[in-house]
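A single protein chain has been removed from this complex, and every other one stays in its place.
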Amino acid sequence: MTLPDTIPILGLGWDDLLFLTFAAIMIGSALLVVLMRDIIRCGLAMIIAFAALAGLYVFAGSPVVAAAQVLVYIGAISVLVLFAIMLTQTKAGPASLVFQTQAFPAAIAAAVLALLIAVAVAATDWSETGQLFQTTAENLGKELFANFTLPFEVVSVLLLAAVIGGVFLAKRERGGAG
Amino acid sequence: MLSFLDNVSQSLDAYLILAGLLFSIGAFGFLARRNAISMLMSIELMLNAVNLAVIAFGAFTPGLREAASVIALIVMGAAAAEATVGLAIVIAIYRNRKTPLVDEYDAMRQ
Partner (left out) sequence: MHLLPSTIFAATGAEAAADPGVYGILIPLIPLLPILGFAFTALFGRRLMLRYGRWAAELVPMAVVIASWVIAMAVVVPALTHAEPFGEHGLELDLWTWIPAGGLTVTAGFHVDALTAALLIVVTTIGMLVHLYSVGYMAHDPGTWRFFAYLNLFMFSMLLLVLANNWLLVFAGWELVGLSSYSLIGFWYHKRSAALAAKKAFIVNRVGDVGFALGIMAIFVNTGTLNIQESLAKLIEPGAELTIPLVIVALLVFAGAMGKSAQFPLHVWLPDAMEGPTPVSALIHAATMVNAGVYLVARANPLFAYAQEAMVVVAAIGIFTAILAASIAFTQTDIKRVLAYSTLSQLGYMFAALGVGAYVAAIFHLMTHGFFKGLLFLGSGSVIHAVHEEQDMNRMGGLWRKIPITHWTMLIGAIAIAGIPPLAGFFSKDEILGEAFKFGFTWVWFIGLAVAGMTAFYMWRLMGKTFYGESRVDPEVAPKVHESAWQMTLPLILLAIPAALLGLALTWGGPPLNPEGTGLLKGWLEPVFHASEEHLYGTPEAYQLFGIDGYLIIASVAVASIGLVVGIWLFGFFNARGRQALVDRIVASNPATRFLYRATLNKWWFDDLNDLLFIRIGGRVAAFLWWFDRTIVDGTVNGIGSVVQGMGGGLRQIQTGRVQNYALGIAIGLLVMAGSFLLIVGQR
């Protein structure tokens, strides 16, 4: 049995439906990240958001980046965040205020920002753009190691520095309790 | 019925609006949460929004193509480095102040 061309009632294509699903999951979990009280759950919501984002990258024609997203963000950064949360837990944590006093003005500012971007995007004429382009791994690899070698090397040095710095900063005092 | 959503996955607008929305949410979280690690998570969201936008432009702009993906990869690398160091700092401060809540770091207050 083959799928119909478009979704029966809504009239959307299957691609669009999937796209919207991923988009909804991403936005929803992002909201959960910033709004939930328990910070561990915020971390988990962040993981879900990253996953949905990886799906959106696939839709945008960069499967390599999607894979990197999963590897780096979900596999490394999120774990790092969760470890840090566990190391900085306070007993009073979940019970105290979640938000700053300035949360309300911040919300308004964020809303205005979103509005601004939406208006700017909608007002711009994107007719010069073409069809969606798929970036293959082969092309990306050629581009990366041919034209962008220096940034690539620099990023690796940056990561090295970050690792050393992180280790140094988070190290315990010699002989002292943690 | 929802005709404006036709071919939405093929339209640049949608990606950009999504990126903007995600960025705003991240901005709100950064400005409003008390816990320092929540702030860092919000920063990660913002960086991801930027990545999404870059990738979207790369898909639809003839001149960008693979370069956009390279940019996204480098941003990802930088974000990883930043998360590492940031979290290390938060842990170091936590050891000193015994709290991860930024509004209690007020030693510079007048």
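A and B are the chain letters, set down in written order, and residue numbers restart from 1 in every chain.
Convention: contacts are C-beta pairs under 8 Å (C-beta built on N, C-alpha and C of every residue); 3 or more make two chains touch, one makes a residue touch a chain.
Note that the structure is a prediction, hence the values are computed from the model and not measured.
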item	value
Selected from B:A27, B:L45, B:A72 or B:I91 as touching the chain missing from the view	B:A27
Among A:L53, A:A106 or A:L144, residue touching the chain not depicted	A:A106
Touching residues (missing chain, whole complex) on subunit B	27, 30-32, 39, 102-103, 105-110
Missing-chain contacts mapped onto subunit A	100, 102, 105-106, 109, 112-113, 116, 119-120, 123
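Operating definition for what follows: only the chains that are shown with their structure count from here on.
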item	value
Centre-to-centre distance between subunit B and subunit A (centres being mean Cα positions), rounded to whole Å	6
Residues of subunit B defined as touching subunit A within the complex	1-3, 5-18, 20-29, 31-38, 40-42, 44-45, 48, 51-52, 55-56, 58-62, 65-70, 72-74, 76-85, 87-92, 94-95, 98-101, 103
Complex contact set, residues of subunit A against subunit B	10-13, 15-16, 18-20, 23, 26-27, 30-31, 33-34, 39, 42-43, 46, 49-50, 53, 56-57, 59-62, 64-65, 68-69, 72-73, 76-77, 80-81, 83-85, 87-88, 90, 93, 96-100, 102-103, 106-107, 109-111, 113-114, 117-118, 121-122, 126, 129-133, 135, 139-140, 142-144, 147-148, 151-152, 155-156, 158-159, 161-163, 165-170, 178
